[in-house]
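Worksheet: one structure, shown below.
A single protein chain has been omitted from the complex, and every remaining protein chain is retained in its original position.
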Amino acid sequence: MIKKMIKQWFHDRFDVEGLKKPLEKQLTKPLPQHISWFHTLGSMSLFLFVSQVLTGMLLLFYYRPTVDEAFESVKYIMTVANKGWLYRQIHAWGANLMIAIVFLHMLRTFVTGSFKRPRELTWVVGVLLFIMTCIFGFTGYLLPWNQLAYWATTVGTEVAGAVPFIGEFTKTMLRGGSSVGGETLSRFFVCHVILLPWALFFLILFHLFLVRYQGMSTMEAVGEEKEDKDPKEAVPFFPDHVLKEGVVWFFMMGLLVTLSVLSPFDLGEKADPLSTPHAIKPEWYFLPLYHVLKYFPKLVGIFVVSLAPAFLILWPFFDRSKERHPLKRPISITIGILVILSLLFFGILGYVSESKQTIFGKVYEFDIYGIPHQVLNHPSS
Amino acid sequence: MQTLGCAINKLVKRPINVTFFFLVLCLGFILASGQRPCQAETLAESSCVECHSDIADETKGSIHSQQAISCHHCHGGDPTKEDQDLAMSPEAGYIGVPDKRQIAERCGACHADVETMNFYGIRTDQLARYKTSHHGKKLLLEGDTRVAVCSDCHGYHTVLPVGDPASPVYPLNLPKTCNKCHGNEKLMAGYNLPSDIFKTYESSVHGKALFEKKDLSVANCASCHGSHGAVPPGVKDVATTCGKCHVNERKYFLESVHAKAHAEGKFSECISCHGNHGVQKPTPVLYEEACVKCHEPGSQAAGEGLKIHEALRKANEEFEEAEGLVRQASIEGIFVEDESALLEVAKSDLVSMAPLQHTLSTEKISGLETNISSKVGEINASIQNKRENLKRRKLMLIPIWIFVFIMSAALLGKYHELRHKKKKGNG
Partner (left out) sequence: MSAGERQEDKISRRDFFGWVIKGGLLATFAGMLFPALEYLLPVTRRGPAVGMKEVARVDDIPVWGSKKVVLGGSALILIRTPDKVKAFSAVCTHLGCLVDWEDKKREIICPCHAGLFDLDGRVISGPPPRALPSYAVRVVDGNIFVEL
């Protein structure tokens, strides 16, 4: 009865049918045949974004972005507030997973050749989303104001300072002063909770609009796409495919809670601008770039490293072959594999550099370039 | 009158400088007694320098040259006379190199004079004390010139203030200064004194604190023996000497059963257990070693000692265990602020056990030990509770995953059902 009244109320005022039709059409739009579990990576990214927004809002209730209070308030969230530890850990793990999953989503798009005409713009927006996710990680990492965060940010902004002409300006802009301090915290905070979330939100909206509007890509070569298949046989997005996405979401939820409980992030010590810890490293997702920087003189290094995102954005305009199937485009897939391997290689080198590791009972000390040197007469050997 | 005018003249000409003011006043006193003419008071104007410029250089920087105390104050003579023979004639009071007895007198002439020293803020009892010291008695009563006199410790031409780190009597240097004589085996043999005390002291808890940690407040030779009035403290005085710094230890000792034995002269407070020059950082092992020096092993008294020993050992062990637990928990990522606060209280009790044990009261000591035990128990329970909480979080994962699997199964079931229906519908 009430339902009917509400319906009627809207019918009297809006062209409900007119609005409903395209929505329904989008919702039930059939998906191509080759849709697999890999195609849930995109909605997994979306799920994580929503999770980050929700947990982020909860954290904001207690977080205070000042030098004196940031660390203490995070500590308060982790110790005193009910379930605060859970929200902080889910937020921290969610950030790491989001970067990994957005990357995998990009990789899937690359392998299936979905970025090709007419979907170049979707790819460009996607790469921007990936870059912004990384910036999200970078700005969020500073907010607990602990030692690791403080120094990783100091080093990170220092890198920006090496850019020719605008470097010093950029560094000062990022830090809001000559060194990382209260101003930096405010800036990063505003970026992290206001600018980036909204920017990401609208970009995601645009990305999704493009995906829905142009439809999912098939594996057929560019220009040879078959016309709409029999709609009765295809899998509609709703409700069929959404059920599959649901499975993935529940798994992600379980995974986030499990990681948060079994492998929580330490808060560490409060930031101390007067004592630099040994071997400061950025978060794992910046490690490959960070390590590559070491091999070049500062300026060249910046140039080389900034080539990477540029190439990524412009990739659809370089790779213009018509084939989509990975086996039919050996060159671009080879390039892709090489890039992944080198990311792994430099990432691992970056990880072990300036540290001590025990491999097969022997202790090795890795220098700044990640080259191992065996430690003789080590007390434990 | 002329001399006073001279002093006033100087005063008016210069900005008021406190040292200078004292100097002028001091000069005024000396001059008023008619001993010295005004114009010969600075070294530069002294005729001594013409020949003894090397010594004049030596005295530069010394406290005396800064205060314009020059050659003739110690050596006599008249520096205003240009003629060498006149200046260094016995008539002018010239004495040459003063002998030890003269040194004591010469130094005392100023340093024992309240009026002279008043403005420097330096005490004037050094000579009086020296006379009571073994050094002073040997020199002044027996004429033994091998003993130490002022210059042996303070130096002569280069005398520095006691607070100057280069001074031989600066706390860090004092033990070595004493050792110049007291480490001389031949010399000490004549007095039946040991010559290895420096070595013993160096390895003692005091010596280590002084030489390794540069802790100037620590006991050096003079702290116990006195400086100018150097005598070894007698059996009864030892406690007073040690008690200057170890206030509570002394207070508690006086409550102990040994206080009576001490009063009767049968027991040397402090030293009986701790020794003197070679005193080491005490450990509970002392109860095993020191008690049996007087008490039969196995006697009731020795047993009491062992009981205290046991309580101390237990308290230490419990505290260390709790400390380790808190550290471990913080490594595990547990926040341990409350436990650290409790640990602080337990530590306070543990540290206060050290002075308290001088009462030798098993009751009091085991009282503290019980306190520590209960604090440690609280810490253990609290950390255990936090660990349990973490474990409970892990257990919660099981129902969560069961739920995830149920939901996944339902969703997939629904999915296949829909597919199945569609195919059927088509078929």
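As written, the chain order gives the labels A and B, with residue 1 at the start of each chain.
Basically, a residue touches a chain if its C-beta (ideal position, glycine included) is under 8 Å from a C-beta of that chain, and two chains touch if they have at least 3 such contacts.
Quick caveat: nothing in here was measured; it's all calculated off a predicted structure.
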Contacts of the hidden chain among displayed chains: A, B
Selected from A:24, A:68 or A:272 as touching the chain missing from the view: A:68
Touching residue (missing chain; options B:199, B:313 or B:347): B:347
Contact residue for the chain not shown (choose from B:122, B:189 or B:406): B:406
Touching residues on chain B - with respect to the absent chain: 217, 245-248, 251, 336-338, 340-341, 344-345, 347-348, 351-352, 354-355, 403, 406-407, 410-411, 413-414, 417
Contact set of chain A toward the excluded chain (per top definition): 54, 58, 61-62, 64, 68-69, 72-73, 75-77, 80-84, 86-87, 246, 250, 253
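Note that in this section only the chains that are shown with their structure count from here on.
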Sites on chain A touched by chain B in the complex: 75, 78-79, 232-233, 235, 239-240, 243-244, 246-247, 250-251, 253-254, 257-258, 261-262, 264, 266
Residue ranges of chain B in contact with chain A within the complex: 333, 335, 393-394, 396-397, 400-401, 404, 407-408, 411-412, 414-415, 418-419, 422, 425-426
